[in-house]
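Structure, as structure tokens:
One protein chain is absent from this view; the other protein chains keep their places.
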Amino acid sequence: MTEISITELSNDLRNAIAKLETTGNLDEVGVVLRVGDGVAWVRGLRNAGFNEVLQIETGEGIVEAFALNLMEDEIGAVLLGEDSKVKAGQTVRLKGSVLSVPIGPELLGRVVDPLGRAIDGGPAIKTKQQGLVEREAIGVMGRKSVHEPLMTGISAIDVMFPIGRGQRELIIGDRQTGKTALAIDTMINQGKQNTGVVNVYVAIGQKRSKIARLVERLKQEGVMDQTIIVATSPADPASLLYLAPYAATAMGEYFRDNSQHALMIYDDLTKHAVAYRQMSLLLRRPPGREAYPGDVFYLHSRLLERSAKLSDDLGAGSLTALPIIETQAGDISAYIPTNVISITDGQIFLETDLFYQGIRPAISAGLSVSRVGGAAQSGAIKSVSGGLKLGLSQFRELASFAQFGSDLDEATKSQIERGQRLTELLKQHQYLPMSVWQQVASILAVTKGYFDTVPAAKIKAAQASMLTRLWADHKKDMTELDKGAKPTEEILKSIELTALSTAKGFEG
Amino acid sequence: MTRLSRRAIATYVAQQLTTGTDSKKVVLQLAAYLVDTRRTKELSLIIRDIQFYLSEAGSVSGVITTATTLTAETKKAVEKYIKQQTGATTVALDSFIDPSVIGGVKVSIPGRELDATVSRNLTILKTRFKKA
Partner (left out) sequence: MSFISYFAETAATPEASGSLFSALGIDLQLLIFQIVAFLILVFLLGKFVYPWLMKQVDERQTAIEAAAKAAIEAQAMASESQEQISELLTEARTQAAEIVDTAKLEASQMVSASEERARSTAEKITADAQANIEKSIETAKRELHNETLELITLATEKVIHTKLDKKADAALIASALKDAK
């Protein structure tokens, strides 16, 4: 609507006045005793429950808080808004419900805060349903084992550390190693491959400029329509940072419970733990190791346990989680990283050294693992993964000998060269995810030796050339291969011929 | 000695008062305890808690806030209302005039409140229907 209609405005106001109830009830009330650092201590309200929403009546409106510390004489409630509006002596009422957020498909394409309020300047979010922020995870019998692949579009991950729908795979590494980039590429791939997977990206304490850039990029790649972004910045109160992943999971669970698939990206849980530590210390809870409260493990375990693959009885939907943890100086044996590693079904470890050597994504093949493995791989990818893993592991063993060059025997030299070619092949530019057929064809070309005459430095160019020709000359075969089934002899033959003839043009 | 919670103190005092112990004695006991444990600052909170437990025992005390002087009729109506809602046997109400409420009545009893003042309604109109 591009005009301001006075009639519409006056109708809105008339409705507001009509709805105004001039009568009240004898409600249970409490009083704010003291407030500070985002925590309000309330006297009274003896019937308040844990996590229940309290409404503090200030002169400028109602500020909501949720009760976290239920003590004998007072309640410690964490404010969900600015604590500057709350004063001691103000009346507090119970809302009558625990924290819930709007959920539903109306959220797709929007940027919201952890309470479901739009922050992208668009119209207010109106959904038909509300979802509980804190919710119990699905029981054992309601789950099914992970068997469908979640294609990230990044060869290194899809072939060596495959992620399945319903899995939790941790992305861990130092700052500036490409953790968020991996997550973004995975989101873009869901759009490019039309997988129908809904992306929910939770920005926990991320710079607003970074979130704005992300939204721009997702819009450019045409993925924003199937993405929900729950954003909190470092300027938001710690309570919102604490709630963000739970609220976002509630939004993702809507799709999981309605037989759809959703992908949760928590960026990043280190900041989440720090916000929770801040809240706990201000609530006067006793500090533990590294000043974190005693239940910091439970903080993440109950969050990640909600990501699951549901059984057929419950609709066979899934919620996949990609939590991100930032380490300091590569120390994965610190408190929070070890906690989350023990919760998740595998981790992808990004190393600073590899990043600066030019190997991007900087995935450490030795330290990364996927505990679901082949069960979540399509037949096509599985058929090439063995060769790749073998080639790379042999190369890793001999890598230290590569400097000896001419002093090695032919077999060792060829293994080293093969490994160098594979390493070069697995490098990938950002925002360019690869489909199944592209990954299979590229890896076959190197592992079967078709590219043995191509020097490592020209592998990427040869790969690009081969893929262009394959798509131009054998489109039908490649479309068939893209469906995921093990490649037929005919398809293998066409790849071989194209690869060999492409290799001739790039011979060193 | 472990610190007694306000709830524990209030429960004890309320119990003493309802079972007929001499109120002066109870008051002195409470005062002595608070002075001894240096908790005199919590007095107003403890009194509120005592009022709460007394109201649970059937003796409700509260404050009626109005914009103009309360008529006897209105006061009786409020007392009836409170007896109805809480099942109290005795109701003792204080009256407080506050022109800023403009009109209507605010009834505050321990732990509960009925706010039917015009000023609150106006605040609700001003704030609850604001578009975020």
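Going in written order, the chains are labelled A and B, and every chain counts its residues from 1.
What we mean here is this: contacts are C-beta pairs under 8 Å (C-beta built on N, C-alpha and C of every residue); 3 or more make two chains touch, one makes a residue touch a chain.
Model, not experiment: these values are computed from the prediction.
Asks: Identify the residue among A:K219, A:K475 or A:K493 that touches the chain left out of the display.
Replies: Residue touching the absent chain, from the options given: A:K219.
Asks: In the full complex, which bits of chain B touch the chain not displayed? Write them out.
Replies: Interface with the chain not displayed, on the chain B side: 66-69, 71, 73-74, 77-78, 81, 85, 102-105, 114, 116, 118-119, 122-123, 125-126, 129-131.
Asks: Just checking the interface: what residues of chain A touch the absent partner chain?
Replies: 1-4, 9, 12-13, 16-17, 22-26, 121-123, 219-220, 222, 464-465, 468-469, 472, 501-502, 504-505
The rule is simple: only the chains that are shown with their structure count from here on.
Asks: Spell out the part of chain B that touches chain A in their complex, as residue ranges.
Replies: 5-8, 45, 48, 85, 107, 109, 111-116, 120-121, 123-125, 127-132
Asks: Flag every residue of chain A that touches chain B in the complex, lowest number first.
Replies: Against chain B, the touching part of chain A is residues 16-17, 19-20, 22-29, 33, 43-44, 46, 57, 59-62, 72-73, 91, 117, 124.
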